[in-house]
Structure formats: C-alpha cells, structure tokens
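Accompanying notes for the structure given below.
Here the complex is missing one protein chain, while the rest keep their positions.
== chain A ==
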Amino acid sequence: AGDQNLFTSIYPTLSQQLPREPMEWRRSYGRAPKMIHLESNFVQFKEELLPKEGNKALLTFPFLHIYWTECCDTEVYKATVKDDLTKWQNVLKAHSSVDWLIVVVENDAKKKNKTNILPRTSIVDKIRNDFCNKQSDRCVVLSDPLKDSSRTQESWNAFLTKLRTLLLMSFTKNLGKFEDDMRTLREKRTEPGWSFCEYFMVQEELAFVFEMLQQFEDALVQYDELDALFSQYVVNFGAGDGANWLAFFCQPVKSWNGLILRKPIDMEKRELIQRQEAALLDLRSYLFSRQCTLLLFLQRPWEVAQRALELLHSCVQELKLLEVSVPPGALDCWVFLSCLEVLQRIEGCCDRAQIDSNIAHTVGLWSYATEKLKSLGYLCGLVSEKGPNSEDLNRTVDLLAGLGAERPETANTAQSPYKKLKEALSSVEAFEKHYLDLSHATIEMYTSIGRIRSAKLVGKDLAEFYMRKKSPQKAEIYLQGALKNYLAEGWALPITHTRKQLAECQKHLGQIENYLQTSSLLASDHHLTEEERKYFCQEILTFASQQSDSPGHRIVLPMHSFAHLRDLHFDPSNAVVHVGGILSVEITVCSQMPIPVHMEQIAVNVHFSIEKNSYRKTAEWLTKHKTSNGIINFPAETSPLPASQNSLPALELYEMFERSPSDNSLNTTGIICRNVHMLLRRQESSSSLEVPSGLALEEGAHVLRCSSVTLEPGPNKIAFRTQAREPGTYTLRQLCASAGPVWFVLPHIYPIVQYDVYSQEPQLHVEPLADSLLAGIPQKVKFTVTTGHYTIKNGDSLQLSNVESMLILCQAENRAVVYSNTREQCSSALLRIQSSDKVTSISLPVAPAYHVIEFELEVLSLPSAPAARGESDLLGTPEPHRKHKDKQKTSHSMVTTDHKVSIDCPWSIYSTVIALTFSVPFRTTHSLLSSGTRKYVQVCVQNLSELEFQLSDSNLVDTGDSTDLQLIPLNTQSQQRIYSKQPVFFVWELKWTQEPPPSLRCQFSMRFSPASDERLSVSLKPYTYEFQVENFFTLYNVKAEISPPSGMEYCRTGSLCSLEVSITRLSDLLEVDKDDALTESEDYFSTRLMYEVVDNSSNWAVCGKSCGVISMPVAAQATHRVHMEVMPLFAGYLPLPDVRLFKYLPHHSAHSCQLDADSWIENDSLSVDKHGDEQLDSSSVKSRGSMHSASSSEHKGLPMPRLQALPAGQVFNSSTGMQVLVIPSQDDHVLEVSVT
C-alpha cells in the first residue's frame, strides 16, 4: 500500500536483494532450525486480497503488509499520508492482521527542493508516534534507495534484515496457525461429513508452501502423510470400517491412462480431486506424481522406482479390497503404462551409467511391465496362434478406449508408453515384438545383477509364449536353462513342471531321443499324477512298439529315470565259479514306471580281464575271501538333493600321528583327508543329467542276457545264468534294458561288481588228522583230492608206493565223501583199496570236476629202535632223526621218523611224493646197577606222547652170543599202563656162570597198544630198544670208614677223625684190565689207580692229601688201604665223603698225548680240571693248595698223565649211603643262623 510509484522504483532491487541472504528459520514442535532463502511476491494492497476468516489458502496468504511512503513534508503527511495510514491500519486491524511494516523512503533530492523542510526525523518520529506506539521497529527508514552509496547500502541492509525477520515471523506464525487448523481438520475425520479431498487440498497447500521454500523433504512428508492416511482408510474399509467419503472412490474404473509424471503438478487430476470427482486411480496417480516430482527434486530416482512398484501393487490390492469393479485388462494397462512412465521418467533424469548401476531398483518394474503385457496379450488373444477373435478384438477396443487420448506432453515422443501399449495391442506381430523386447531387456537386467533365478523365471514365461506361438525351438533353450537351474538346486516341483513343458517342446521339435528321455524322467516323477505318469510312460512304449524305419537304430536313454538297480545277488554267493561252472546273477531292479513295462531284453555287459596277479585266481584265495553273502546293495538314489550334493564323495578322514624318529615322542597329530583330490576337484559346471552325451553302449563280448522280461512297477527280480568259460575276472559294467529301439542304459554299475572264474589243477593233500602222527600205532591220515578241472572217471585210482616200514591198513569200511566246491556234501562212496607188495591202489569214487573227495586212511609206522644206529641206510626205510642227541635228558621232544610216500595220481604223469612224519612216542634209557658183584640192568621207558599206553610182554634178551648169561626179570607185572608223560622202569638181574664178557648187547622189547582202544585190528609190532653194556663186571670194591678219634665215642665237629679207605680188587686179571695203566712185572700185574676223596656237600674237610696214586696189584682180594684225616664241619648224621677211583694212565699213553698236549701245556697246571670246580667247593683250602703245589711241582715241564674214570660197573662203593654220627663239639659257642 502507499506510494505505488515509489514501490515500483524500488521493487527490482528489493526482489533481487531479498533472497540473497539466508535466514535461520526456527520452527515449532522441536523441528530442527533450517536456513532458508526467502523469496516473496509483492502485490499491491487491496482490501479484497485480505484473507477472510476460515480461508485455507496458504500459498496466496499475505504475510506482511508494507506501507511505502516518501513523504518528507509534515504538511503533506498531516494532510494525506496520515489519513491514508490510518485507514490502512484499520483495514488490517479489521482482518486481525498484525504483520505490517511502514517504510519511509528518504530522498536527498526531494529535500533540497523543499526549503521549509522539517528535520526528516520528525516525519519518521511522527509516524512512529502515531502508529507504532509499541512496536517501534515496525517503521523503517530507507534512505536513498536508488543511489549507490555506503549510506544507501547500509540502510538497505538494515531494511532487508528487518523485512526478512518480519516476513519470517509472520510466516511462522501463520504456518503454525495453518498447521494447527489442518490438524484440527484431521482430527475431525471421524465425523460423518468429513471429506478426504478437502483435507487433501489443505495439506497439499502446506506441501506447496514447503516446496516453494524448497523444503522438498517436508513437502514429501506431507504427501506421505496423505498417502498413509488414505491407505489406512482403505485398510479400515477392508476391515469393515468404511468411511462415507471412501465410497466415492469405489466407483468403477473408467479410465486407466497410467501415471503422468512429466508435469510437476497434474492440474487436471488436481482439479478432479478438488471437485471430489477423482477415482481411486486418479488420486493415487496424482499423489504419486507429486511424490515422484519431489523425490526427483531430492535426487532420489531409485526411490521412485521402488515406490512405484509398491504403489502399483498396493493399488491393485486396494481396488480389490474396495471391490471396485474394473474391466478386465484395465488394471494391466494401467500398470503397464505406469511402469513404463516411471521408467522413462527415471531415464529422463539420470544418465546411462547411473541407470546401469541401479538396475536392481528398476528391474522390478521391468519385470512387472513384462508380466502385465503378457497377461494383456493373453487377454486380447494376441498370443494364440490364430490371432485374436472378435471377442478379443472387442476387448481390445474397450481397453484402448479406457486409455483415453494421449496426453499432449507425450504426444511428440515416439516411445511414449501410451503409444507403445496402443501399438502392442494393435496387432499380433507388434505385440510379439514389444513383448520380446521387454522380456529380453528384463532377462538381461536380471542376469546382469546376478538374479539368475528371476531371469530364469522370466525366461520360462518367454518359453511359454514361444510355445504358444508354436516356435518350440526358441522355447527350448529357455526351458533347458531354467531346468538346469532348478536341478542344480534341487527344486522338485519346478523341475517337474519345467520338464513337462520341455517334454512338450521336444515333442514338437521332434527330438525323439530327448523327448523320450524327458518322458522317462517324467514317468518316474512322483510329483506328477498317476495319469500324467502313465501318459508319459505310454509315450515311450508307443514309440518303442513302433516299427522303426531304420533297423538297428537305437535310442539310448539313461537308466536312472527308468529304473534303478537295488541289489545284486550272486549264486554261488562268493561270486567265484570254476571254469564251466554255472553262475547265476539275480538283480533286483526297481522299476520307476507307473505301469508294467515289457522289455525285450535285459542285458548286462561284462568286462573280462585276466588278472596278472595269479594269486588272486587261486581257488583257495577266492574261496577264502569274498565271503560276503553274495548280495551287493546299491545305494538308493537320492534324487531330491541337487547334483552338487550327491555327486560329492564323502570325506574320508584318517588320524595321523607323526612321531619323532629318535625317541618316538609325538611330534604332530592331525586328521588327513584321503580323498582330497576327489573333493577339491573342480565342479563340473554342467552336470549332464539331462543330456545323455557320454552315454555309449559298450558292446562287449561277454553279455549276460535275459529276454522278454516284464518289469512291474516296484522291485523286480531278474535272474541271469551264465556258464563260466575263461578263467579271469569279470566286471559287470553296464545294464541295458531294451524295448524295440529304445535302450535304457545304466552306464556304470557302482559299486564295482565282479565275479571270478578260475581254473584249478587237481590236487592231492594228505595230512594227519591229529597234530602229529605217532609211530607204532595205527594213525589216521586224511586224503583230500581237489579235482579241479579233472573229472574223476570210474576206475581212476591213486597208486601209493608202499613203504616197508609204513603200512597202509585196509579197513573194511572206508568211505570217501565227495563235496562240491562250496563244501556241500554231494555223495559218499565206499572206497576200494587193493594192496599188492609194492603198490596200494585206492580207487577213487566218480566225482565231477571242481569237487573235493575226502577220505581217511589208517597208516601204521613200524617202530624202530632209535638206538640201532647206523643200520638204517636203506632207501625207504625209516630214517630216525636223533635230534638233540646230547641234550636228550633235558629235552622232551620226540624222535621222529619221516616216511616218504609217492603217489601216482590219475591226472598227472608225475607222482606226488608226500612225506609223513611219525613221532616215536617213547624215549628209552638204560642203566647198569651193581650190588657188589651182582649186576642189574634197568630200562626206563618214558612216554612222551599225550596218549596212554598199555605195555605188555616186556622182554630183555641178550643179543650177544654169550650163552652163560642169564637175564632174570624182576618185573612183577606183565601188563603195565604208562601214562602220558610218565616213565616206567624195568629191571633185570644179570647172572652169569662163567667169566662175563666185557660187553653185553641187549635188546629190550615190549608190546604196547593205546590204552583207550582195546581192540585193534592189526597186531602191532613191539617196541624195541637195543643197547650195549660194557665193563659191567665189578673190579674194585671201595669201602670207606670214618672212625672217631681215639678215646672218643663219636666224632665231634672240629676234631679230626680218621678216614680209612680200603680198595679191594675183586677179580683176577680180566680182559678189561688190559690197558695202559697195567704194568707187568714178572708174572705180577699191577695197575695204577688214583683215588680221590671229595666231599661235595661240604660236610667234611679233608686234611692232608685228598688224593693219591696207588699201584694196585691185579689179583683177587688185593686190598689197598689209605688213611687220611677228615674233620666234620657239622654235627649230625653225615654221609661219608665220596671216594673216587680213576685209572691213572701214564703220559705216553697213546692217543691222549697228542690230542691233549697243547691244552695241558697251555693250562700249565694240573690236570684234574674235570674236578676243578668241585675242589673249589671244598672247604679245605689248605689241602687244595697243597695238592696244587704238589702236583704242579711233580709234573712241571712234563707231559701230563691222564686220568680215566673207571666205568660205573667196575667199581662198587660198598660204603655208599653210610652215615656217621657227628656230635657238636662242646666248646662250640658260635651258632650260625642264617635266615634266608
């Protein structure tokens, strides 16, 4: 108001200067202060412009009223300006507007003109006085606004600051008031008359203000609030809480022309809303276009895309919820148009790179648009082969009508959504083009952001489309791609569905092989219905039954879909069969087909290999190993799991310990994986589950066949029989089932199944039944004939060369048992044994090849006396082994005898030599016992075996020719039992009438039989033992006597006693005396003897010489007495010390000198080394020492004389066993007690 001319002159500067400086805007409700730039419209004051009560328009609201004046004259002021001001003020007051400002512009030029000028301040003061009684800041002075001086600048600045502050103050106040009003209005929304559209306009006003202030965020908030409020109403409506105003939005959709995002404000729609005529889509469209605009202002185009998708979804939902009637396809049109509009809008404001990097946000819209276009196409009959029919065309026309006319703003752009849709719906070809474009674009986008699964799904839709368009070759690739993806991740239902589509596609394409394969997969798919499965199964069968035009043409399909191998059973169960044997293989195949399928042939290809390792082929090994029950179970297929899972082998982990080599301490321990190479292998990118690329039929020479089999659904048993031909290992490789030209092939049978065919040479084994054979008694020997490939004919026999000392006992009943190779008894037959002098012939029972004949024979090894040395050199006679001859006393091993039997077998020209070892069960020793001149022979028989024997008819005969000798048995019992490991003694007295011979050869014999077995078929040969006794005649009688010291009744310990040894010659000169020791002097013979008194038990101390050499006259009753002193060391009955006699041979005696001279010299000491250690035991150190010195002095430098022990029989010690009572000495105080 005020001076209009003045304002016009200032206005340009003002409007330019005002927004230049930002102002801090403090806002209510704790909202953060913001810096804003104010920009304002200046309008000339008119009373009409002042807002009336209840006006909701905020945008055109006058925030500040300014009165401009340049009056500098009091007169003028009083006359006009004051009145004018008052009037203006009144008007403002009437409208309760408190935001005003009076600007006084000072102009120097005007001042000069007027001389009677009042001080300029006075005008201002006046105005202030008049109007601004409280608010002095409401009056501002602007000096020389049009001049360029510092003063002007200053005043300008002050003015502008004031202006801004005031403007803002007013604005804030009014905005607050407006917001409050709006809230009040919102709170009234439950009231019946409330209208959303009215409220919408109010809140939008606020949004506009914010937008104007470039507070897009806040503006967006306003719209979002409106959006949420509306959504909430819709939801509530759905829940039954409907508002009246909402019913208006429920009107049927008549127009579906999509979103319009190109204009900032779609006034057309706004007006509709204002007039409360907007449909739901209109409101949504308008709301979203506003949001979109603001978001784009905010540089958030991606949010637009995201929100657009949400909006489209929710709109569709809302329409459904509100039960708005929508013509079919209308929504699809709307969505399609909107999608494209949004996409184009976004593209319009972003550069290429930005779009590419944010495909993730927009791709949803793309795919949505694709989807919608697809459904439109289906709806309008554009997809079908024949093209749209009239009904479809009508529908299309209706849909196009709903689009309305194209908007002017897009009319010029060639690619507008409107045009696109219109074109797409116009013809089949155009639709195809657009649809393909969209689909490809979507797939490409999905793929580029790694959403493979989504891409595949779109691809599948596309494939469906192609199928509709009858171009299956294009569809196939998409279906295969999708199927591969589903297979890799193991999604059963999608797999089934896609396969079904694929099957159709392949059928159309005429890919018979693939089609049949897919069909077989589908026929075994449990996710399909029974009918569908039967259909696909029938498809295969139909094809199979067709007479194919090219015979020999095969269609090879993988087996796994058709049937799977469950188990396999060999008979014989060890899967080992001899050449010519029958092997039957029974496999259990689970047919996956829904109906019984007749197969012309089922065959197993067998790979034959001759193993280099011949050991594996030996029948023994084969029969011993592989003792499984012949059933091989195949792992059940784990189809639902993806290929990546089940193709991985299981981890094979093992413990590992590493020890240091030096001290075996643990260095490292860990777990190692044995099959790393399997696990870390690069995964095959394309698991050829569908493509039977590597499926090759193996045409092996060896095939197990089974013709004309009907496979019922579920497990089927199929038996194959084969006759084994060549020895070797046969590996089952492939399983094929064929029906006509269709072959189902299981390319690999895993786990590996093998059977072995072996050929075996006939063999004969002879082994004793017991651990060891005992000589002398009948023993059983088992004969095992393994026939191998030889068939035993009638009349075949084993020819055993007889051994003299081993008899083959023919028993009346000797049965041979024939076993099959698997140890099943087949038959048994009586064994015929014919014996001649040289040969025993055993006729074998008839047995087929690869059988075992077992029979037992009794053999008897004739005992032979082991003592008969050197007489057994004849061939074939027993060869007694006297093992450990010198240790016989300690060892208890039996003497063994080997018999070698050579056997002629019918299958070989060579004879088999079999050694049988027999053990002699007894060990016999003999000894000569003397009593004065009477002689006894003792024979000790030791049973070494585990058996008990009955001994009888023991006899000892002199095998020498001395007739005057008599052997009188002292044995009372004629029969004796000898227990295991026990000895039995036999004694005979030796009597002679004439001079006895120097040596006596005897033979001991006795009969023995096993004690357990009473009746024996054969008479057993007696056991004999030959031995020789020499020099058994007693020559000397040694008698020792100890007498107490004189005057004493008993010997006392510690006191010397006298020992008197008398050696008496009992016979005259005999043959045995004639040796080196004998000296002859004139008809008088004497022999030199050495005696020695030794006390082994340390009872006595021999004082003085303990030994000496005497010359003994060789005459009967010649006696030599020796006297010596001994001292008892202990009290009690002490046995007498031993007296030993030796023949003292002179040094020149024949063989000793040479033989022993070296050793004697080396030793350089005496001689009696044989007794050296015994002497050491002797307690008489003194005596021993003296003896040593004596003997050493005696023989120094000379060849040593030799001592020869007299044979046991020649010396009789008559005082053996005598004891002398020794009483302890009285002064013996020391009592040694040793406790151990």
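One rule holds for everything that comes next: contacts are C-beta pairs under 8 Å (C-beta built on N, C-alpha and C of every residue); 3 or more make two chains touch, one makes a residue touch a chain; residues count from 1.
By our rule, contacts and distances are computed from a predicted model.
Trainee: As a check of understanding, state which of "Centromere protein N", "Fertilization-independent endosperm protein", "NEDD8-conjugating enzyme UBC12" or "Trafficking protein particle complex subunit" is the UniProt name of the chain not shown.
Mentor: Spelling it out: the chain absent from the display is recorded in UniProt as "Trafficking protein particle complex subunit".
Trainee: Would you indicate which residue among A:298, A:321 or A:914 is in contact with the undisplayed chain?
Mentor: A:321
Trainee: Pick from A:497, A:534, A:702 or A:900: which residue touches the chain that isn't shown?
Mentor: Missing-chain contact among the listed residues: A:497.
Trainee: Could you tell me which of A:345, A:451 or A:564 touches the chain that is not displayed?
Mentor: A:451
Trainee: Suppose we count only contacts with the excluded chain; which residues of chain A make the list?
Mentor: So the residues of chain A touching the missing chain come out as 235, 238, 309-310, 313, 316-317, 320-321, 360, 446, 449-454, 457, 486, 489-494, 497, 640-642, 644-645.
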